[in-house]
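Shown here is a partial selection of chains from the complex, left in place.
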């Protein structure tokens, strides 16, 4: 399908600078742009490519002032990344969606699904489940007994949702995600043995949660592990039992959150971050990648780094001197030597 | 089902302080306790809730001396966490268990299973397997050829056990666990290419091993990767080829153990710990979260932290000064200045 710069600018409420009739039929990365494609510039690291890209149309921020001639026809918008997201969503919405129930899939008779269900090959739905409208369940998905699922969810291949968990509307779970496995709870029995503490709670995902592949979210010991509206979790993340993650918090890959920790809303955590259990993390807290959080963070908007973490500017100052430790030691050696000489001189 | 405080106290060999006839029909978290439920206080962080919880019965340690009036009826026991574990296990044991072989599952004819097998939808069991009694195999589990499985095991959805692995009695494997994938072994072939070293060993899990979701345990190059009795591994852990983990060792999520490392018994590792290969770790060693272990730890009961790790008290002292490095540098600057003045004065 072809679109003119004019049509695109209208959809995005943007301004064209140049040929409004130029036509594109595909999108491209700025460094690989080809004639007949639309590209975008959002990350300033890629600015140099704006001048060399062969793409026919380039979406840029209104704040972008080119320093050289741009071959592509610019469409100026308030937020180029937002704009490309809107265009790609439009493109996706025009694709045919998978629907229908595969011959080789299984849904127990006691379960109910809404309209336009897609149930892929070898997918399994247990007893007494309630599934909303427009849900897409790919092959090899497991849904345990008594699970409740909202509308418009997508579960990619191999997602596993244990019994009694609750999934909101518009959730996307990627391949291999495990929701509701037992929390890691063991009571020391004798000096050396452990007794399993049955985990009788569940996991609740609210609306618009997206979870990356092979991430695991354990069920609560009692009550619920809760992922609030709009939370986005990347791949290979571990969320332990009874954790609560607040609205619109975003967590990068391979981070881990130990049991019963409560995280505020609109937080952002880098990759490979670790939080110990039973903490409270305020809203809008930011944690640098690979940091370790040993205690609660009470102040909204705190930004920390390190393992254990402390305020990021302080961490970075300390780390500069960590790198210089050999020269600091040399200076201490030198001071000691000079002081000794001075003492002898007197 | 309803239980009186009296019945519960008898089962737990605990002492009631108050109304022995009060009745509960469910359990609850202390901070969410409701009338008609039983709760418990084990972690001192939650002590404040003991005075406010609406639960009808609260299990507490005998050592707990309330500072205020408690609304709930206390049952005093030696170990409240143990006691709640026992109660929840009782509750679980009263639930009906899944049994039967799903129409859409497959077990090769050469394999044998004991009594009361549950084989879920789309589960697959390969050739020449031997499966014990009371084994529960959930949907989408894969069991390769020549696998031996003891009694009373539970394999949750999507567990994968490669050929020739051996699983003991009473083992629990959570969703997506991979047992017996190839160890990471490659021999440099030319300057830049690698030749795969076939991994012809297996994985052996002894009795009462529990493994969290999406954890992976690689098969030995030769011989066996061995997980001894009573080991508990959390989610997303990596155990490399030829590793041995000693009895009743507990490892938190996202830790990784490189090839051929041997870990003693009753160790405890925090989350995101890493151990390099070919080490020996003594019994009862404790490793703080996110630590890195570059060399063997010979002394039983050593407690370490850091990357690379050293004794935890020393690490924490060093880290205090790491945080103060900017002020230490200021003091060195000051010393240099004063010394220079002094030298000029003389």
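When the chains are written out, they are named A and B in that same order, and each has its own residue count from 1.
Here is the rule we use: a residue touches a chain if its C-beta (ideal position, glycine included) is under 8 Å from a C-beta of that chain, and two chains touch if they have at least 3 such contacts.
Model, not experiment: these values are computed from the prediction.
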Complete complex - number of sequence copies, 2 represented: 3
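Just so it is clear, only the chains that are shown with their structure count from here on.
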Interchain centroid distance [CA atoms averaged], subunit A/subunit B, Å: 25
Complex interface listing, subunit B residues touching subunit A: 27-29, 32, 43, 45, 79, 81-82, 84-86, 88-89, 91-92, 102, 104, 120-122, 138-140, 156-158, 172, 174-176, 210, 212-214, 230, 232, 234-236, 247-248, 250, 252-254, 265-266, 270-272, 289-290, 307, 319, 322-326, 328-329, 332, 335-336, 339, 342-343, 346
Subunit A residues touching subunit B - in the complex, by the definition given at the top: 104, 106, 122, 124, 140, 142, 144, 158, 160, 162, 176, 178, 181-182, 184-189, 191-198, 200, 214, 216, 218, 221-223, 236, 238, 240, 242, 254, 256, 258, 272, 274, 276, 278, 290, 292, 307-308, 310, 314, 317-318, 321-322, 328, 331-332, 335, 338-339, 342, 345-346
